[in-house]
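Removed: one protein chain of the complex. Kept in place: all other protein chains.
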Amino acid sequence: MGERIVVINPNSSQDVTDGIDAALDGLRLDGGPEIDCLTLAEGPPGIESQRHVDGVVGPLCRLVEAQDNRASAFVIACFSDPGLQSARETTRKPVLGIAEAGIATALTLGERFGIVAILATSLGRQRRFVRAMGLESRFAGGRPVGLSVTALADEDLTLSRMIEVGRALKDEDGADAVIMGCAGMARYRDRLEDALAIPVVDPTQAAVGMAISAVRLGYRTAAQRAMH
Amino acid sequence: MGERIVVINPNSSQDVTDGIDAALDGLRLDGGPEIDCLTLAEGPPGIESQRHVDGVVGPLCRLVEAQDNRASAFVIACFSDPGLQSARETTRKPVLGIAEAGIATALTLGERFGIVAILATSLGRQRRFVRAMGLESRFAGGRPVGLSVTALADEDLTLSRMIEVGRALKDEDGADAVIMGCAGMARYRDRLEDALAIPVVDPTQAAVGMAISAVRLGYRTAAQRAMH
Amino acid sequence: MGERIVVINPNSSQDVTDGIDAALDGLRLDGGPEIDCLTLAEGPPGIESQRHVDGVVGPLCRLVEAQDNRASAFVIACFSDPGLQSARETTRKPVLGIAEAGIATALTLGERFGIVAILATSLGRQRRFVRAMGLESRFAGGRPVGLSVTALADEDLTLSRMIEVGRALKDEDGADAVIMGCAGMARYRDRLEDALAIPVVDPTQAAVGMAISAVRLGYRTAAQRAMH
Amino acid sequence: MGERIVVINPNSSQDVTDGIDAALDGLRLDGGPEIDCLTLAEGPPGIESQRHVDGVVGPLCRLVEAQDNRASAFVIACFSDPGLQSARETTRKPVLGIAEAGIATALTLGERFGIVAILATSLGRQRRFVRAMGLESRFAGGRPVGLSVTALADEDLTLSRMIEVGRALKDEDGADAVIMGCAGMARYRDRLEDALAIPVVDPTQAAVGMAISAVRLGYRTAAQRAMH
Amino acid sequence: MGERIVVINPNSSQDVTDGIDAALDGLRLDGGPEIDCLTLAEGPPGIESQRHVDGVVGPLCRLVEAQDNRASAFVIACFSDPGLQSARETTRKPVLGIAEAGIATALTLGERFGIVAILATSLGRQRRFVRAMGLESRFAGGRPVGLSVTALADEDLTLSRMIEVGRALKDEDGADAVIMGCAGMARYRDRLEDALAIPVVDPTQAAVGMAISAVRLGYRTAAQRAMH
Partner (left out) sequence: MGERIVVINPNSSQDVTDGIDAALDGLRLDGGPEIDCLTLAEGPPGIESQRHVDGVVGPLCRLVEAQDNRASAFVIACFSDPGLQSARETTRKPVLGIAEAGIATALTLGERFGIVAILATSLGRQRRFVRAMGLESRFAGGRPVGLSVTALADEDLTLSRMIEVGRALKDEDGADAVIMGCAGMARYRDRLEDALAIPVVDPTQAAVGMAISAVRLGYRTAAQRAMH
């Protein structure tokens, strides 16, 4: 069997998974790993609270276990990185979280990154995450579009709000790179980048890019090496 | 013409370039970008001082210009990231520095990274670099193998010193991921990783991995977009 | 009904709950809130991994809901603060995590705090937590006793290892206050403090102390105010 | 003799002491420590400059000495924490400063705290204090009401300015918890909290709450243990 | 021969050198070091990009070598501190960079410093520099006057823009000391300081002041001591 990267959308919206899947086409290379996007059936329609985040960890880890012998690496495609450390305890394969990988990628694209969030209630969670990464000095700030995950279906409204928020991050907060703070925003990257004229990171793309390297190079943590 | 990543070894040692080139085989995919490793003829045999670092920027930028219309992205393959910002002013294509990309990658592999340096005199430069990235809280420290770049040719001695230094980073300084602080160390990654049992990042591999994503996804900074 | 603080031990060891309960006697004041210690039946015998941490959040939040109309505040008595933010979304009452409260308390007792951990595998999780609190500059470091939660039953062995670790934190790492990194260590505080001659924080005591204030003073976050 | 917490208002305004005293009623429990609020006769009417801060340390320490054999703990009720370290050298009993304790408490109530200061000239002193605590990454900022300590007597004006400042901290600076930066503001907590709908910390309440725990649990620093 | 401080203007504008030279008169003391200002003939008219910065290092180090036996210390008079570490490898004499020395001086004059930059494109470079010094928590921010180095010749326009920018740094960003971010601004210090009423640091003056001390006190780094 060839190499295969399993991307897990931990919410149950197949539409979001489809958007992710389409956005990854550029990273599907002949000779490179297969990239499969799965929807976590047990997840909520959108991950909108810490309780949602914590709630999907159990089924997500079970899905990792179920896929483990057919996977070369895993990507958790929700910007809260639910279960990232738990999944790393579950499999010997590399596990990438899209928040962690998206932020790491932004470090190479600009001096200070901003985050286009969906909900205002996510901002505290994201700031804690950035601080846990040790990167607050590179963080220009986060701003919410103020729409629910499901409402992202209204493309025109969503895009115009994302552009508005992205411009505020750039012009008022001093961001010179922007991360889209939700896997469900994948389809907007090109248009948002054109509007802002600074790099826009789709964190799922960033994580899958790093997963390809991880698969090809064989990184494994000490804990993963020590597994039976 | 297809996509092509130009990796520039800014020292003049073809032997180092060959080592880099071999280490990148895992990232050469049929449908992916061509990866070409060039030696900077004007560079010193090894980059061992800040004056060496600053001295190669001019010829390096000229090489970037000469290659620009046949390149999709550039990687500067020296752990001091010489000319990284200058090269970014020189071309509209993505430019990755191996220190920046290696450190960004290490963030996804462990809690605190250590750096296996060549010379003790590089430690201050590396610490300044880590601090400029805003990442001192993730930095377990650097330790030198105490050998010149050219002396890396003695493989047994070099490897045993690298393992010794890596163990000190892991056991005394608390690193759970290690970055090899020189492009010339590429050939030792597998053996060092086996000995340490924690992830060992070859920064050139890390940077080329990120360059592949950058090429496929089309990131460009505002400054690069604004170029004539 | 009078005020009542509900302390939840998220592991299933009644023995640990009993130890916590006894350690809280000093904070039971006439006229003050009742302090009830509950065991989370669904929890594992000890919380020893991130997967354990994430795994107890669901049942823990359900217990919070079940107790909500008879509670004035909640304390989550596990040093990983499992479900802290989720619980805060679940109830309008103050919720204290013992790691957060223990660290906040240590700031008033010394210049740099150390953590006596149980397992080496917890150290990364604790460092991430300290960094997420923004407090790495006050953190002298963590060291593990290297015993499982259940093995804490062997009191002499446990105490002697805790003293050994505490002395290393004090003498080698420069801590002038020490936090016991497990709710199951409650019974050792007096003896450890006598041996070390610096303040030793039992984080459950610290959290319950802060919960008493929170109950008496009526703090509620904006999110908690906004609940139906 | 029972336990007794001595709260020292280091300015000479009995009116301020009375306000503090009233605000502490919620923390007076039948079985808990007596809480006595004393006015430092030698203090200025309000502590409005660094010279005032430094000037009260001598008489404040003499008052600590005079009260020492009848006190279980001390609270210094001025947001500049005058003489905090000196007082800790003076008595073996726990000494809490209201700035230190108020900030520690705010860490458990929100993601970033703001400070409602009295005078613009205090902002530098407060920022230095926050930085000395290692907590600048949790600090949303300070804003002055621009009234002298004595002018706090005009309640309507004071409250409306405090609300205005608190709203700016919340809406413009991103604070989700607010600390009142003066012991003389105690009487406004409830009304300010109602107006802002986020937690408002009266730092004297916070410090007395922590002092109760310290008395009940018996924390003493190494220096305090070592005293004759 | 007496003591002599060599101040190198790394751009080729004699007019800028003359302005620097005049601004140093106050530091020319009988019995103190001679202060000579040299223009780097090989430099560009103004240093406006990273490529300019890196490009002057070679000729600048050669000038240091040529002057070495007649110099007691060197000052690099460009706010990007081009070649600072390289020059320190080149001579055993103290080398001061005006950015480093100007920032160090500002620490003694205020709580947070702002930088009046020339071009918006310099802001990222300056922020990286501040972060590399470990001082982001003291940095109120930078703002550009938006004029080229050569356009500084129009004194009225330049001064009015500098005052405008300085006021924004003071009133909006909270700076209580301001550093002029270009050696070519030397002639404006007095007028800018009068307009802002807070300390304005001319970084060349600051560096020459520190160079006088270094010459008189004989500081040399270990690397400089070790030179042949």
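Chains: A, B, C, D and E, in written order; residue numbering restarts at 1 for each.
In this text, contacts are C-beta pairs under 8 Å (C-beta built on N, C-alpha and C of every residue); 3 or more make two chains touch, one makes a residue touch a chain.
Quantities reported herein were computed from a predicted structural model and do not represent experimental measurements.
A.B. asks: For the chain that is not shown, enumerate the shown chains it touches in the whole assembly.
C.D. replies: Counting the whole assembly, the omitted chain is in touch with B, C, D, E.
A.B. asks: Can you tell me which of E:Ala117, E:Met133, E:Leu159 or E:Met180 touches the chain that was removed from the display?
C.D. replies: Within the whole complex, the residue contacting the unshown chain is E:Met133.
A.B. asks: Hey, which subunit E residues sit against the chain that's not shown?
C.D. replies: Against the left-out chain, subunit E lists 26-32, 96-97, 100-101, 103-105, 107-110, 133-138, 176-177, 197-199, 201-202, 205-206, 209-210, 212-213, 216-217, 219-222, 225-226.
A.B. asks: Residues on subunit B that touch the omitted chain in the whole complex?
C.D. replies: 124, 127-128, 131, 136
A.B. asks: Which subunit C residues would touch the chain omitted from the figure, given the whole complex?
C.D. replies: 111-112, 137, 176
The rule is short, and it goes like this: only the chains that are shown with their structure count from here on.
A.B. asks: By CA centroid distance, what chain is farthest from subunit B?
C.D. replies: So the farthest one, by centre of C-alpha atoms, is D.
A.B. asks: Between subunit B and subunit E, what is the gap in Å from one C-alpha centre to the other?
C.D. replies: Computed value for the inter-centroid distance: 31 Å.
A.B. asks: Using the average of all C-alpha atoms in each chain as its centre, how far is it in Å between subunit C and subunit D?
C.D. replies: 26
A.B. asks: Hunt down the residues of subunit D that sit against at least two other chains at once, touch-wise.
C.D. replies: Expected reply: 136-137, 176.
A.B. asks: Given which chains touch which, is the overall layout a line, a ring, a star, complete, or other?
C.D. replies: Topology of the interface graph: other, matching no listed pattern.
A.B. asks: Identify every two-chain combination in which the chains touch.
C.D. replies: Between chains, contact exists in these pairs: A-B, A-C, A-D, A-E, B-C, B-E, C-D, D-E.
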